[in-house]
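Please find one structure pasted underneath; my questions will follow.
Note that one protein chain is taken out, while the other chains of the complex remain in position.
Let's turn to chain A:
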Amino acid sequence: MTDDKDVLRDVWFGRIPTCFTLYQDEITEREAEPYYLLLPRVSYLTLVTDKVKKHFQKALRQEDVSEIWFEYEGTPLKWHYPIGLLFDLLASSSALPWNITVHFKSFPEKDLLHCPSKDAVEAHFMSCMKEADALKHKSQVINEMQKKDHKQLWMGLQNDRFDQFWAINRKLMEYPPEENGFRYIPFRIYQKLGLSTLYYPGTMQTKVGLELRERDLPASERYLPAYASPVLGIKTTTERPFIQKLFRPVAADGQLHTLGDLLKEVCPSAITPEDGEKKNQVMIHGIEPMLETPLQWLSEHLSYPDNFLHISIVPQPTD
């Protein structure tokens, strides 16, 4: 019988084969070859792309090197989302490897947060962890940890040390035996707008850091990328904030809540009606868990290292 521990390993060692290509408009001194890399799904772009940066900087003129950022099919990639989430949300239906375009110019201030150093990633990661534990244990577990434990969590992620990370993280996954789970399940649900969704450029609220943009619009309707927009003066982001609410793992009657219960409650549109055609995929770590899966189990086993369940709702591929 396969053990639940293997799920943790599989989740941790998830990799996305990626092909980085320099944006065509970047001025280069010599030709920049594409760069191929296996990106850890659970990590963050700016944390694992030192090699990419080094590779392309060599091709650039020194004075053109500024902050690196990434884009996929016109969508700037938020470094503060886990890589696996970005992929599931934006590229899960496309062919591998994942083609990411590398930019050094025209930083899309509206869409992305700056990432001056890895400290920024660490700060973001730790604040997510703290928020998750606030939901799970009223912050009791994370606050009882020592500074070195926090450091070990971060170093574990940064160095891709599964053992190092989980030696501490398991404490965050415990709960009192008399309870049947955490207080609340830390989760975030992200939606990719389906093609049928009305698309009004420039009208939707933009909130940097919280939304994703639509990509799969017909070419005719696709607006210029944000980095090009200052010229045109059009806001181009069409994003929905993610959904995050308080949700308990156990119902008042003692029944365990399932993934389906959660979606029904907070995102009913994602669920396929009983007789209807399946329109959406509910994805975590590139897989579609059954809606009957208990949420508590999911939270313990399929959370990202930041202890959140990042759930992507993407349109069912039509092929």
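In the analysis below, a contact is a pair of C-beta atoms (placed from the backbone, for glycine too) under 8 Å apart; a residue touches a chain by one contact, two chains touch by 3 or more; residues count from 1.
The rule we apply is simple: contacts and distances are computed from a predicted model.
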item	value
Name of the absent chain as recorded in UniProt (options "peptide chain release factor N(5)-glutamine methyltransferase", "Tectonin beta-propeller repeat-containing protein 1", "LAMI_0D11012g1_1" or "Acyl carrier protein")	"Tectonin beta-propeller repeat-containing protein 1"
Identified contact with the non-displayed chain, of A:5, A:114 or A:138	A:5
Chain A residues touching the omitted chain (full complex)	1-7, 10-11, 13-17, 36-40, 43, 48-49, 51, 96-97, 158-161, 163-164, 166-167, 170, 177-178, 180-181, 250, 252-256, 285-290, 292-294, 296-297, 301-302
